[in-house]
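Here the complex is missing one protein chain, while the rest keep their positions.
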Amino acid sequence: MLESLKAEAYEANLALPRHGLINLTFGNASAIDRSRGIFAIKPSGVAYADLKPADMVLVDLDGKQVEGALRPSSDTPTHRRLFLAFPEIGGVVHTHSSHATSFAQAGREIPIFGTTHADYFAGNVPVTRKLTPAEIAGGAYEWETGNVIVELFSQLALDPADYPAVLVNRHAPFTWGKTVAKAVEVAVATECIAHMALMSLALSPALAPIEPELLAKHFKRKHGPGAYYGQPGGNC
Amino acid sequence: MLESLKAEAYEANLALPRHGLINLTFGNASAIDRSRGIFAIKPSGVAYADLKPADMVLVDLDGKQVEGALRPSSDTPTHRRLFLAFPEIGGVVHTHSSHATSFAQAGREIPIFGTTHADYFAGNVPVTRKLTPAEIAGGAYEWETGNVIVELFSQLALDPADYPAVLVNRHAPFTWGKTVAKAVEVAVATECIAHMALMSLALSPALAPIEPELLAKHFKRKHGPGAYYGQPGGNC
Amino acid sequence: MLESLKAEAYEANLALPRHGLINLTFGNASAIDRSRGIFAIKPSGVAYADLKPADMVLVDLDGKQVEGALRPSSDTPTHRRLFLAFPEIGGVVHTHSSHATSFAQAGREIPIFGTTHADYFAGNVPVTRKLTPAEIAGGAYEWETGNVIVELFSQLALDPADYPAVLVNRHAPFTWGKTVAKAVEVAVATECIAHMALMSLALSPALAPIEPELLAKHFKRKHGPGAYYGQPGGNC
Partner (left out) sequence: MLESLKAEAYEANLALPRHGLINLTFGNASAIDRSRGIFAIKPSGVAYADLKPADMVLVDLDGKQVEGALRPSSDTPTHRRLFLAFPEIGGVVHTHSSHATSFAQAGREIPIFGTTHADYFAGNVPVTRKLTPAEIAGGAYEWETGNVIVELFSQLALDPADYPAVLVNRHAPFTWGKTVAKAVEVAVATECIAHMALMSLALSPALAPIEPELLAKHFKRKHGPGAYYGQPGGNC
């Protein structure tokens, strides 16, 4: 069932190593069919070169595996938590892309220094608090990983459409979008702006963030009712 | 109309991701026919893999779209401003290449430390002032982006033939040349010298610029009446 | 003889340049048949592009070459020392991958800052002491290189299954695994985490290691009796 959903998830998973975002099996992508409340996700620990569309595992929003011979990604509960909390999103991507992960390991936000960043995000890419020992050991580690993301967005009142990525502290980025293809695009952008932020900080350690007018201009050029970037009806 | 101009612009746009200067749709190239006052530019937000020569949009120097089913790049007014101010140039390239953009985000010139840089530029790659909130919000943001470039070259009395690139503050590089192919070559060189300047600064934070005699020697070896680099009549 | 063992070693050697871990001839991989006490290893100084399965050299655990027209890798005694000391391992990989080697040259462990690292290692990637002048000059340099690794694991009571890589001081990494394919995977992970540790240190020079609960969670998610990452019976 849901062949086109599995194909969409499959294509997104394959795009991750092609964009240089994935080494080994460090990452996964999922796409959801909102009308049925079912998402397709990569099987756990399968090499990208061996992956086939039929390998995608179908899971419902209660966490029940509804189709697939293979075990789903161990990060499945994190994806599920995000699909439940952010009803507008259609896909989730998780990578350990090198530069973004370096910020996550250091527990630092990716600071917004230029228009490349502002084309995708309405501010810094936020970083979660660390999980507590109880959250780590309590038997629902990956679900709790989703919880600290949701908690952060709630506490800071961030709209996931304006901030389509997060760094999980000590771990790595998660991104999302209206479609899983868009979540892949955000994952590429997240890695790219992390790389540039690292270099801008090397040049100017006390660099201030981009000016708010320029941030707003670039973000709104591509998003919202006044957007004029791209083609009418296009999704970039 | 102007099929060869569109082909030239198309080839230049495709060269950008091939040289690793572009992620996603962060960049564009344009080529002008000076006899007609019309330039060909990439359509906005179209993925490079999907681009065809016929997709190139023709725009005149008054900003009127004269051919093309798609909307031109949102940066079109910046290209137009440069074509108007710098009558000797035949092509403009805009990228968000990582190392050059890191300097732009930090608001710093790319300092001239060696002969690689001096082969292309008569000095540092300059950086514009920041746009004012009024310039950003006034409805002609991309035109104003061109304006701060033109203002900088006027204030510092820089010849665009000697300084074929600029960093727009908080944004990214623009480059140009007698042809758009040459502007692509300068974009490659700009990224390369930014990378090397960043590393030379890591090794020697207070490094002085290249000595003026060596700068002049290398620049003039490739440019101007005494040039002896390349083949007679060649354009590198 | 042992055609499949030679094929396995050959495939692992070819994987090293494909993963970007090797420049020139800086590296080698070996696979052992424990029932016979014979291992297959790359011949010395042969370019990867010219390598054939039949070129693999067979050596026994006494160091005697038992098959092969070519001289084995000059690092053969180091591989042999590790096979003797660590009876559970089936393959050894040696690279000079850039980021990991930068830590080795500096005589520093690769610090464990995040879950990517914890997916493969139960702590920092350790670094050996320097060899003494007598060990270097005594005619068994490569054997002594193996000895300082074995000495370190003994002194720190490290289990080679929990710490499947080491940095030889002033030299470069060695990795191992149940199979040589697994040792290649660990070599990829070692390079990747070294790169990220270097960048995390640039962002936060005094960064503390990952919290012990999170380290244990990620390591045990993939290793040991409670592992639930990957497919049942899978070897990642």
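Order of writing sets the chain letters: A, B and C. Residues in each chain are counted from 1.
Here is the rule we go by: a residue touches a chain if its C-beta (ideal position, glycine included) is under 8 Å from a C-beta of that chain, and two chains touch if they have at least 3 such contacts.
Since this is a predicted model, take the numbers as computed values, not measurements.
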Problem - Neighbouring displayed chains - absent chain, whole complex - result: B, C
Fill in the blank from the handout: Touch with the missing chain holds, among C:103, C:121 or C:219, for C:103
Practice task
Determine which one of B:113, B:141 or B:163 touches the chain that has been left out.
Solution key: B:113
Completion exercise
Where chain C meets the left-out chain, the residues are 23-26, 43-47, 70-71, 74, 96, 98-99, 101-108, 130-131, 133, 136-137, 141, 170-172, 198, 201-202
Practice task
List the residues of chain B that touch the chain left out of this view.
Solution key: 113-116, 119, 185, 188-189, 192, 195-197, 199-200, 202-204, 207, 210-211, 213-214, 217, 221, 228-232, 234, 236
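Keep this in mind: only the chains that are shown with their structure count from here on.
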Practice task
Enumerate, in label order, the chains that touch chain A and chain B alike.
Solution key: none
Handout entry: Closest chain to global C-alpha mean, per-chain Cα centroids
Key = A
Practice task
With chain centres taken as the means of their Cα atoms, state the distance from chain A to chain C in Å.
Solution key: 32
Problem - Between chain C and chain B, distance of the C-alpha-averaged centres to the nearest whole Å - result: 46
Practice task
Find every residue in chain B that makes contact with two or more other chains and list them.
Solution key: none
